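The structure appears below as structure tokens.
A protein chain is absent from this complex, but the other protein chains hold their places.
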Amino acid sequence: MATEFDLEGLCSSVLPVHGQDALVLSIDGRPFRVGLTPGRATGEVVLEFGEERERVFAVQRGGIHFIHFRGRAHRVEAIDALARARKRAVAESGEESLLAPMPGVVVRVAVEADEEVEAGDLLMVIESMKLQTSIRAPHDGRVAEICLGTGASFEQGATLVRLETRDEDSEAEQAKERER
Amino acid sequence: MTKVPGIGKVLIANRGEIAVRVARTLRRLEITCAALTHPDDTGNPAAAFVDEACPVEGESAISAYLDIDQIVSIAKRIGADAVHPGYGFLAENADFAEAVERAGIRWVGPAPETIRLMGDKIESRRFAAAHGIPVTPAASEEDDPASFSERAKEIGFPLLIKAAAGGGGKGMQIVRHPHELSHAIDLARSEAKRYFDDDRIFAERYLDEPRHVEVQIMADEHGHVVHLGERDCSIQRRFQKLIEESPAPAIEEDLRERIRAQAVLLARAAGYRNAGTVEFIVAPDGESCFLEMNTRLQVEHPVTEMVTGIDLVEEQIRVAAGHPLSSGQDEIRFEGAAIECRICAEDPERDFQPAVGRILLLRPAKGPGIRFDGGIAEGQDVTAAFDPMLAKLIVHGRDREEAIVLARQALAQTVILGCTTNLAFLERVLAHPDFISGRVETGFIPAHRTDLALPPLAEEERAALLSVAALTDRDFMASVEAVPEPYASMGDWQN
Partner (left out) sequence: MRRIESRIDPRGEEFKRFRAANLERVREFRRRQHDARFERRQRDLDRLAHHGKTFVRDRIKQLLDPGTPFLEFSSLAANTEYDGEAKSASVVTGIGIVAGHETIIRADDPSIKGGAWYPLTVKKNVRCLDIAIENRLPVIHICDSAGGFLPLQSELFADRISAGRIFRNQAILSRMDIPQLALVFGHCTAGGAYIPALSDYAVILRGNGGIFLGGPPLVKAATGEIVDADTLGGADLHTRTSGVADYAADSEEEAILLGREIVSTWRQPGKPGLEEDPVAAEAPYYDPEELYGIIPDDIKIQFDMREVIARIVDGSRFHEYQPDYGTTLVCGYARIWGMRVGLIGNNGVLFNDSSLKGAHFIELCNQNRTPIVFLQNITGFMVGREYEARGICKDGAKFIMAQAGSAVPKFTVMVNGSFGAGNYAMCGRAYDGRFVFSWPNHQIGIMGADQAANTLADVKIRQRERAGETLSEDEIEAIRRPVLESFARESSAYYATSHLWDDGIIDPVDTRNALGIALSAAANTPIEEPRYGVMRF
């Protein structure tokens, strides 16, 4: 469940407060009595916020909420805490080895050592049991080492490529947290 | 028979907002309208709006929309009587105009030679100067490449290095100090080459705090030339216009009359036909210089339409069909004030970088005096492939004050969700005291950067927004509702 939302680059914790007569959200530790009812138009909702009622337009796509509120559009991102925890772990370790999923032979090396790569970039093509598999970067980073050259054969679990991760994101996040 | 004899079908050689805008008039004139489509251009609302969507082939949508031979053959195939180029793409391409005319189809625009003349920034300045219209001190590289940099220095700083074939702010560099000159020349030249495939450049005096004022003219083949008033387009970012208005605020009447007259004079001298815009730079002391002439319909033409009540596209079609202008100068009335805001997919907080996304919700402002010329539809992807302009919001008030209030309300009412836009930024510009008092100039936005910055959200507003997000978040609400009784009612009790 998303309990953190990013608005204008700042993360806020939003937690339900159960056991109340109405829906109460604890936003960064402050309780707010809230409610939402559908409005008349598509995408329109009526926000009950404390004593106030306001017409708001809200749509979402892929965990991002676009909200038109008091004449201004805003973007609120629901944080996927699990994805963030994984990203942090990779960023902290600073390095990740891409292991061979099965024994095989290197067909092609698509990058060079020291090259900056983005998540999804092709690093290497391997062949095993007459099937070729693309080894792609799981996240942004720098190629620290290409452990095997074209034509080299390897066992399952062999290190194919070592990636150094860029941890700008986590640094930026930490900086944000410090700011808060 | 359509309402314009001789024109039964028009191919709009364009896409998006302008294609829709042109088609709207054509429809009113009972003229069949056709426009271009490309498989990659999925978010083109014109494709569904026009009577006939004509697929063009090409590796990318952009290259297809620039493919003169193909577009002309399409126009021939569908039996178009005229081609309207809109703005952008091939609108100021003399070769295209020529090819259209050669195919026996009417070109909605000036003669190819006029396009060529005005399209060359160096030639057009010479032409204007020759007809007694002041131009800024300038130096052209091609006159004598060896002495270009020396001659540029003689103009004095700050100066502007521009592409001879330029437009739209591309290939333009401001130079404030002599030591920056050579670098700026190199940069401008390479950009000019890249954007216009023409690396000729020239230097021109850059006026500090200049205003950009332009005059709309309309001419027919029968020797009639009229102006439809001027527009102030000083509110710009990255040399591109953002807010335009008519009439130009806070200028002396003699200046207004002077530039209007100069625009008509220039058009007449050039044997101009159809719609055109003569752009001037106005210095704080009221001096004006000819900048360039645009040989097409301008993005900001609606403000002129609002204050004059004249449909410029209709006039264009009539003129292209060989009919005389519908009004003489004396019959043209200017009423109230109109403001246009360009709604762009861009992030004003990040130096106006283009934004991408998908239009998930679109609710244009509506009401008397409000016009929304949109080039977007719900569900449309906004990509970096096309111009970031999504729509134009134009308002018409009895006076400027009323127009500003109306524009601000309309901007706040306009809902575009799914992609970052400059809607709120536009509203802040309109609310700025200097804008309200008409103290505008092309450096307005950088000069008021601090005032125009995104104001921080109040804590309550932040909480309200986060509440909306949480309450409309499927996962969040599912998790809240998944807590069974009696647990939910107990809250975070612990024994």
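We just call them A and B in the order they show up, numbering each chain from 1.
In this text, contacts are C-beta pairs under 8 Å (C-beta built on N, C-alpha and C of every residue); 3 or more make two chains touch, one makes a residue touch a chain.
The shown structure was predicted, so the numbers you read here are calculated from the model rather than taken from an experiment.
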- Considering the whole complex, which of A:A81, A:M102 or A:A119 touches the chain not shown? A:A81
- Query: Which residues does subunit B use to touch the chain missing from this display?
  - Reply: 479, 482-495
- Interface residues of subunit A toward the undisplayed chain are 1, 3, 15-19, 26, 81-82, 85-86, 88-90, 92-93, 157
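Please note the rule applied: only the chains that are shown with their structure count from here on.
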- Query: What is the distance in Å between the mean C-alpha positions of subunit A and subunit B?
  - Reply: 37
- Task: Can you check the complex and tell me which residues of subunit B touch subunit A?
- Result: 358, 360-361, 363, 411-413, 415-418, 420-421, 423-424, 427, 454, 457, 460-476, 478-480, 483, 487-493
- Message: Help me check something: in the complex, which residues belonging to subunit A touch subunit B?
- Response: 1-3, 5, 7-8, 12, 14, 16-20, 23, 25, 27-28, 30, 32, 34-36, 41-43, 45, 47, 49, 54, 56-61, 65-76, 78
